[in-house]
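Yeah, one chain of the complex is gone here, protein chain that is, but the others are all in their spots.
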Amino acid sequence: MSFLVPDTGLLFWMLLAFGIVFFILYKYGFPVIISKIEERKRYIDDSLKKAKEANKRFAAAEHKSNLIIENAREEEARILREAATMRKQIIKEAQDKAESEREKMLLETKRMIQQEREAAMRDIRSQVAELSLSVAETILRDELSDEKRQKEYAERLLDSIDVEKASEK
Amino acid sequence: MISTILLDAAMWASIAKMGAAFAASIVVIGAAWGISRIGSTALESMARQPEAASDLRSGMILSAALIEGVAMFAVVVCFLVLFV
Partner (left out) sequence: MRCLRYILLVLISLLPFAGMCKESGQGGVDVRSIIFEHVKDSYEWHITAIGDNHISIPLPIIVYSSRTGWECFSSSVFHHQEEYKGFRISTSGDNEGKIVELDSFGNEVRPVLDLSLTKTVVSVFIYSIMLVLIVLYVARWYRRHRIEDGAPKGFVGVMEMLITMVLDDIIKPNVGKNYLKFAPYLLTVFFFIFLSNIMGLLPIFPGGANVTGNIAVTLALALCTFIAVNVFGNKEYYKELFWPDVPSWLKVPVPLMPFIELFGVIVKPFALTIRLFANILAGHTVVLAIVCIIFITMEVDTRIGGAMTFVSVLFTIFMNCLELLVAFIQAFVFTMLSSVFIGLSQPEHKAKKH
């Protein structure tokens, strides 16, 4: 059967052509393509790994920033609380101080009033003493003339003294 | 005498042709059985283990190729019977 017997010529040409094709592709064709494909595969793998790492790092950073924000918030709350207590304290202190000051001033005023009153009393007493002296003098003078008149006089004097006293006051 | 011999030869030649056709049909039966076995078992295993599908596929093609190679040898023998 002729087509089951390989032709020498065809075999020769085929080997030659295939050899040349193989040589050219071995030299300039496939190694370039294969190396580029493998390189890209590696590049993609690397990129994926890097992206995963970056993601992880980003997540960590986010976590950290969240932590920091949380801390800051806590700190803020604490400071606010402290400020509030401090304010209260200051207000209380100021109130206390004011209270004590007022009390002190009240006391002072009372003392001054007391003093004033005492002084007034003293004055009144001396005046009363003087008046009573003068009254007594007049009375004595009136009694010397007429007992009845002396009495009236003394009475009148006393009235006037009272009036004077009132006006003086 | 000569005519009977010639007739005989022609008859034998046609019987040989029939034999080649029979041989081809038997070859087809065998190859079909083998390849169907491969196909069914491979599909079954792929359904059971989808993650191993690519390995199974290349194994399937390889064994199908081997069976088909044997069938092709037989076909070539049929050709020889038919034409030589």
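When the chains are written out, they are named A and B in that same order, and each has its own residue count from 1.
Everything that follows uses one rule, which is that a residue touches a chain if its C-beta (ideal position, glycine included) is under 8 Å from a C-beta of that chain, and two chains touch if they have at least 3 such contacts.
Source: prediction; values computed, not measured.
Colleague: At which residues does chain B meet the chain that is not included here?
Modeller: 54-55, 58, 61-62, 65, 68-69, 72-73, 75-76
Colleague: Residue-wise, where is chain A in contact with the chain that is not depicted?
Modeller: 2-15, 17-18, 20-22, 24-26, 28-34, 36-37, 39-40, 43
We adopt the following convention: only the chains that are shown with their structure count from here on.
Colleague: Averaging over Cα atoms per chain, report the distance between chain A and chain B in Å.
Modeller: Each chain's C-alpha centroid was found; their separation is 96 Å.
Colleague: Okay, in this complex, where on chain B does chain A touch?
Modeller: Residue list for chain B touching chain A: 76, 79-80, 83-84.
Colleague: Residue numbers of chain A touching chain B in their complex, please.
Modeller: Those in contact with chain B are residues 1, 4.
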